[in-house]
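Some chains omitted; the rest stay in position.
For clarity, chains are labelled A and B in written order, and residue numbers in each chain start from 1.
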Amino acid sequence: MTSPALLSDDRLFPPDPTERAIARRLYAHVRALPIVSPHGHTDPAWFAENEAFPDPAALLIVPDHYVFRMLYSQGIPLESLGVPRRDGKPVERDGRKIWRLFAEHWHLFRGTPSRMWLTHALSETFGVRERLTAGSADRIYDRIDGCLRQPEFRPRALFERFNIEVLATTESPLDPLVHHRKIRSSGWSGRVITAFRPDPVVDPDYEGFRANVAALGEITRENTATWSGYLKALANRRQYFASLGATSTDHGHPTAATFDHSPGECEALFQRALEGPLAPEDAERFRGQMLLEMARMSVDDGLVMQLHPGACRDHNPEIFRDFGKDKGADIPTRTDYVRGLKPLLDRFGNDRRLTLILFTLDESTYARELAPLAGHYPALKLGPAWWFFDSPEGMRRYRETVTETAGFSNTAGFNDDTRAFLSIPARHDVARRVDCGFLAKWVADHRLDEDEAAELAVDLAYNLARRAYKLDD
Amino acid sequence: MTSPALLSDDRLFPPDPTERAIARRLYAHVRALPIVSPHGHTDPAWFAENEAFPDPAALLIVPDHYVFRMLYSQGIPLESLGVPRRDGKPVERDGRKIWRLFAEHWHLFRGTPSRMWLTHALSETFGVRERLTAGSADRIYDRIDGCLRQPEFRPRALFERFNIEVLATTESPLDPLVHHRKIRSSGWSGRVITAFRPDPVVDPDYEGFRANVAALGEITRENTATWSGYLKALANRRQYFASLGATSTDHGHPTAATFDHSPGECEALFQRALEGPLAPEDAERFRGQMLLEMARMSVDDGLVMQLHPGACRDHNPEIFRDFGKDKGADIPTRTDYVRGLKPLLDRFGNDRRLTLILFTLDESTYARELAPLAGHYPALKLGPAWWFFDSPEGMRRYRETVTETAGFSNTAGFNDDTRAFLSIPARHDVARRVDCGFLAKWVADHRLDEDEAAELAVDLAYNLARRAYKLDD
């Protein structure tokens, strides 16, 4: 069955005719703006090697935990979706079978962001003009599969077609960044940059922490057996990342706690972290100290700092045991920014050389904590609605609860935070549409003039991200 | 004064003409569907005995804590509303006087769900065509009173007129279920089933807990002085409930905490619970352990498990002393599902034989905790907006915050959770209207196609509840 509304030009605009007309006019200012993607998790190897993507299932389903966790929640085994097991036991490898299973359950995604971007990708990227059903599954599979074999569906071609101005990936300090070096030396004009994600070497609970710290010492030729050597190694590595285009660091902590211990306490804590597992409170103290150290280094080297706290990782031990991390079993928890960030803000909150972009999985903090903090401290900006809230309703709640206290200028624009490359145009388009719809309402009830809203629409879609992430240079 | 809008056909539909037209079309698919009421607190004696309801006040006001607590909050003594005192001191017994007092304060209910269902019941069930005021109070009282004397206003006749397909009540494990047996043996075709509510025998803080456990032993002929005998007795009693149609259990805990102690710890904790009052932490541990035991039994016997946590019961000691439990003084508190449920989910979260339906009084958990949990664990479903949130705005917030992460299929449809029999048609109608209005918005902004929304409307009104509560069999 074909669907007349498969991708309406008015999608996500308010139904009221006055608001919709304004939203259309605002959207006309932003629809064709280049994509600025300062935070994400695509694989730089795609752009370094520029090889064809594998089959549709391997591209769109198998690696996407948003997609397979929804199917899993309805009783479909991950094995049948091709998600690899850690023990190497067999899982489905036939992309077509996986795709059919997915298509049969497509109705489960009604109303979800996954459905939105997949529909957008099918329609806009692959030219599919019929609805995905059990009946159309094979036809659509074949169409995508055929596309993927064409040169214009290789990563670099899609990057250009998607009109991406800059795309940041995220790497560990231990990563040699060979792909980024290869991209740079290839002569290709696409701007793909890295971001410094130090969790493996600053979180004492991270798998392999001690070995990672040792490796960090080897890479940087610093003595990471001492606190001062460890800090030097990190500063050194940040410098290396910056030399390959990085403008930001990214920190995925369980909480927003920060600490400001004395140098002696830091040294002692660090030595105990090197010796063996820390007690949970000490691990928390160490991580929180490292946020402060990272802020201090940001003041020095100018890298923008991002903090993504609040996920209870790997909530499901059976899934973790069988399939590993990032399998849709990370669950948000309450987060306290007001007390948590205070030690860091006491030190650097008034320092304009620092930009600290905050994200949350606890929407109750938007109006209560994050907007008041960002509406006061020069060092703070608010990142966009994140992860579970990177969705039309989530984005609307973000604007409604953040704007009146923080304004628009203390936000950092949109970022897609995705590992699903094909979702990038859709995600930015959704954000632009939702923001235009939001602004349209405020124009319609005379809170903003339309010329102001048009300026803001461009800021939200483009300028704020460039500015917050220092991408203008 | 008559009110043209006493019960508009368009009530609760979005005012925007586009959305309203869609909502009307969607509602046409669901308005006449039978009522599935898998969770509630009506009195099975009504359907067993089928006697006439007493006067209007005794039917609609005296037993409804939503109604009398609002009047109480504005300074009206509960005695004057006929709420019985525990000490037997006199309270108002004249139904007409109570009704007049209620009618004089009817304006206090503007905007509340109580006003909605009472208006619906007056209009649709009793044919009242004027607004309730001090002036109309007597006329309306007489009309209702006259109706209640007619055979077509007896419980079974109303059950049929309300088009109820199945109605679940809730009983203690100590209840002999004589009414349910009588209904079954009466030859009446109405499907009235029980649900297993074990709080009196699994909550060590429950009044009479020790005597209750002893009584449980007598009823089941198990030795409830030992942990294993106690568990056997519970399993036995669940079986008895299932034999009288029960498909579910219901658990009303102060928190969502669960525990997975060793058998030795369980035995020791149980013995101490039998000896005397437990320390609060131990009572919490015992209750939490019992949730895990109940889940284990559900895996065995297939009963669907419902968890309703988060009420601080009997917050007002004076009201509790004078009037007892369930008098409008239960106040919600913050609830932590992510850490609380982990021990239970570690054991049974991936087991498709378990269905655990979660409710909340803490809306901040919808998007942060409940939707991510239900959108991942096969054993979890989300119950509808509950108690204080069983209202148009509450239902809207539920859909807006839950759907994008959990989808529609991880929700369990509507249930009315009411002891007010006459409110049942109104409550289901409100839910259907609000859901159709919600879906209409998403059709109007092209997030859903209308044929999909029509399917979903039927799911939300009918199929999901039947499926989640295993009522199809």
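One rule holds for everything that comes next: contacts are C-beta pairs under 8 Å (C-beta built on N, C-alpha and C of every residue); 3 or more make two chains touch, one makes a residue touch a chain.
Source: prediction; values computed, not measured.
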*How many copies make up the whole complex, given 2 shown?*
3
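Quick note on the criterion: only the chains that are shown with their structure count from here on.
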*asked:* Suppose a student superposes the Cα atoms of subunit A on subunit B; what rotation angle should they report, nearest 5 degrees?
replied: 120
*Please compute the C-alpha centroid of subunit A, do the same for subunit B, then give the distance between them in whole Å.*
40
*Along subunit B, where are the residues that touch subunit A in the complex?*
16, 18-19, 336, 338-339, 342, 345-346, 349-350, 352, 364, 367-369, 371-378, 380, 400-401, 403-410, 441-442, 444-449, 452, 455-456
_Which stretch or stretches of subunit A touch subunit B in the complex?_
3-5, 8, 10-17, 69-70, 72-75, 107-113, 116, 131, 312, 315-319, 328-334, 361-364, 388-389, 391-394, 397, 437
